[in-house]
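For this depiction, one protein chain was excluded, whereas all remaining protein chains were kept in their positions.
The block that comes next holds subunit A.
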């Protein structure tokens, strides 16, 4: 039991130690303002990481999420500002497009047995290209609905604001936990990641599950794109480059095995928060440049991947 949850426990320990280090240097880390901002700033990353966790649990990968986030932002900006479409209708439309896009990639991966990373790589090109075709400008979104939604916030004691987009992230995580651990779909995802052939022999509907997984990932990427557009109030075709890597890093740091089969959604939340913590620390520190974030995340990624290798080697030996 302890060995099974060891990666998540280590992730949690890293987060707590990191938080304590930050707290020791900057006492203001204890304020709810910092915590509120930590959740708000990483809301889109968290949402997309939930989808990525399902993909990686199934033994796949989705490199298209960053482009889908950018596409969502550009689509919303163009639809709302240029064509005057009601923002809520635009949300529904873009979520539908995202789901279809993901389902298409899942279909290609399943039906033609092409490696997931190359199909989603093509998806990444395609979504980014569609952004550029819609517009290459950064379009601000001034719709009144945006102002209203970003105003919604639950004020925590101490003055911190739990914003609407942070709540959306937390709800997404809650829904993800339910979906992963308490539904048939979730069980199928774990089975697929554990061993595809045995899953198929046991009667797991491999095709339907694969398509569902990538559909979920792109749907959540579109939702993250909506949240990102609240966050920036604009649509820009070069936005969110490299988010796919941050997302994969968050999932791996969160203790999900990259070969699939093992991992938890809650671990991913901690993984996202660790990344947010590094960024906040670097902002607070002031003298460190922002590229240290990339190096720190790379180092953590390395440490956790090596840890995974060690753990799986140990479990093979004990068997």
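Basically, a contact is a pair of C-beta atoms (placed from the backbone, for glycine too) under 8 Å apart; a residue touches a chain by one contact, two chains touch by 3 or more; residues count from 1.
To be clear about the criterion, contacts and distances are computed from a predicted model.
Peer 1: Could you check which of "Putative transmembrane protein (Alph_Pro_TM)", "Protein FixA", "ABC transporter permease" or "Lipoprotein-releasing system ATP-binding protein LolD" matches the UniProt name for the chain that's left out?
Peer 2: The chain we cannot see is recorded in UniProt as "ABC transporter permease".
Peer 1: Taking the full complex into account, find the residue in A:249, A:272 or A:311 that is in contact with the omitted chain.
Peer 2: A:249
Peer 1: Of the residues A:26, A:231 or A:292, I need the one that contacts the missing chain.
Peer 2: Per the contact definition at the top, the residue touching the missing chain is A:292.
Peer 1: For a quick check of understanding: of A:57, A:103, A:130 or A:311, which residue touches the chain that isn't displayed?
Peer 2: The one listed residue touching the chain not shown is A:130.
Peer 1: Touching residues of subunit A against the unshown chain: what are they?
Peer 2: Per the touch rule, subunit A residues meeting the hidden chain are 61, 108, 111-115, 117-119, 121-126, 128-130, 132-133, 136, 237, 245, 248-249, 252, 258-259, 289, 291-295, 297-299, 301-302, 305-306, 309.
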